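Only a single protein chain was left out; the remaining protein chains are all shown in position.
Coming up: chain A.
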């Protein structure tokens, strides 16, 4: 139980850190991210919590991809 709790907290922190440079602004990201975690706060089943963590990890990968793609596109436009 407690290890899962730490996993959830860790991924939440990671997401918040990533959200600092979100294109629509940090407040936009933070409220939505917080709401998404709050929605699932009542989960008690281990398997379900794990699914939630996986989903968060997926979102994290997507955001990282979004950032590197925007950066790549900006650089490509400027320097070819």
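Note that in this section contacts are C-beta pairs under 8 Å (C-beta built on N, C-alpha and C of every residue); 3 or more make two chains touch, one makes a residue touch a chain; residues count from 1.
Operating definition for what follows: contacts and distances are computed from a predicted model.
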*What is the protein name, per UniProt, of the chain that does not appear here: "Large ribosomal subunit protein uL10m", "Dolichol-phosphate mannosyltransferase subunit 3", "Splicing factor 3B subunit 5" or "Probable electron transfer flavoprotein subunit beta"?*
"Probable electron transfer flavoprotein subunit beta"
*asked:* If I consider the whole complex, including the chain that's not displayed, which of A:32, A:51 or A:71 touches that chain?
replied: A:71
*Tell me, which residues in chain A touch the chain that this view leaves out?*
10, 13-14, 17-18, 21, 64, 67-68, 70-72, 74-76, 78-79
